[in-house]
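Let me begin by handing over the structure; questions about it come next.
Here the complex is missing a single protein chain, while all its other protein chains stay put.
Now for chain A:
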Amino acid sequence: MSVAAILSFEEAMEKYDPVLGFEVHVELNTKTKMFSSAPNVFGDEPNTNVNEVDLGMPGVLPVVNKAAVESSIKIGLALNCKIAESCRFARKNYFYPDTPKNFQTSQYDEPIAYDGYLDIELEDGTVFRVEIERAHMEEDAGKLTHMGGATGRIQGADYSLVDYNRAGVPLVEIVTKPIEGAGSRAPELAKAYVAAIREIVKNLGVSDARMERGNVRCDANVSLRPHGRERFGIRSETKNVNSLRAVEHAVRYEIQRHAAVLDSGEPVIQETRHWHEDTRTTTSGREKSDADDYRYFPEPDLVPVNASREWVEELRATLPEPPAARRKRLQADWGYSDLEFRDVVNAGVMDSIEETIAAGASASVARKWWMGEIVGRAKTADVEPSELGVAPATIVELNQLVEDGKINNKMASQVLDGVLAGEGTPAEIVEKRGLAVVSDDGPLLEAIDAALAAQPDVAEKIRGGKVQAIGAIVGGVMKATRGQADAGRVRELILEKLGVEG
């Protein structure tokens, strides 16, 4: 396998203008398949979730899954698409062992949803509108495993094994219009676009949206043209790009590769490229030739789908608040700065903070706990913060204990450890671990006397008005009380004792 020459990304950007296009396949999480009543379940024993329809046996009759149509309409609506009043299915004919019927039932000239758009917000807040050409219904293919050979790749394989459990799983394919004007932000936009699609279908509840399971899969089209030229260059289509990071890397790599090809004076070949996560490069797949002559024709075994306006409006009424709008609303409600909010989102604690505020915490208290104590512990435990097991009510209770002066922040952290260790509620842990703040002034005054005696020069400074020196005395007291004193009260008592105004 020869390694393609590439230009640096910066040089590629100086010379050329990238145009992108995406086909994202979303597997729906219906209970059954698109055209058969066999279960739509991931990870079962091979060829156990199939019946005669999925295996393409002669004389069978497919029947459309109503829930899958409704999910498709919801996706169309969430992408600001028009929903076709009438649409139909078509056969896409090709011979390949992942498709036992020798055709895939898809939609061709009449997709269920078309002419939409999605506003994509990049990390710095720039909003980029991606136009949606169409979203159509189809079925997934079976899973091939190539056996033998050295690499497990298809080249050099001795034979292939086929599991048809995935065959017939409902898919919605979302196709963008050509995306122009992204410039050097093309790789970033690619990642953000796929992330947005994944977030939307997850939020709609129509897909499990787990990329590692192939629920959301992206084919990325890239072409370059010299700056100022309107006509598009020749594109490549990179398949098998199945993580957000890979989408960004693949687009970046293809831009660099195209630029090197164009620089050499050669034409770019219109072809399928395969993404390799290990080397972060693409290699040539088959060239597009008559393998792409799919001879679509209307599926004679299925009748048209008519989406009445009443039905569409009923479905529209069930749509949840779009994720982007929800983020805007929450940020405004909580009064977080852009930076604070972005950190919260990136840390994956937005939902947890929302729940904690609903449980009675203030926005700033909820953020302090989640972004401080909890994110740190989650990182150590290598789990998502929300999976650590901290209930919103626990945070509210902990904060109340601190505000009431019963425990200080350092103790609160220990109490949280206790909660996570399953020792009980915060109040119970304070009791059990004997963590209450020493609020009786008697022992404090003793400790203060001792600390002042130990550091007479500091005491003298404070008497002389250098109040900022008080930290050393407070520190001594806290040490003597093993952290169980209320530092604020200690400070008050020291100033009182020395007769200095705070």
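One rule holds for everything that comes next: a residue touches a chain if its C-beta (ideal position, glycine included) is under 8 Å from a C-beta of that chain, and two chains touch if they have at least 3 such contacts; residues count from 1.
One rule holds for everything that comes next: contacts and distances are computed from a predicted model.
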| item | value |
| --- | --- |
| Name per UniProt, for the chain absent here [options: "NADH-quinone oxidoreductase subunit H", "Extracellular sugar-binding protein", "Aspartyl/glutamyl-tRNA(Asn/Gln) amidotransferase subunit C" or "Nitrous oxide reductase family maturation protein NosD"] | "Aspartyl/glutamyl-tRNA(Asn/Gln) amidotransferase subunit C" |
| Among A:P300, A:G442 or A:P456, residue touching the chain not depicted | A:P300 |
| Touching the absent chain when the full complex is considered, from A:E27, A:E138, A:D163 or A:D486 | A:D163 |
| Residue of A:P46, A:G360 or A:G475 in touch with the missing chain, whole complex considered | A:P46 |
| Sites on chain A contacted by the missing partner chain, in the whole complex | 30-32, 36-39, 45-52, 55, 63-69, 86, 88, 93, 95-97, 145-146, 148, 154-155, 157-164, 239, 272, 274, 285-286, 290-291, 293, 295, 298-300, 302-306 |
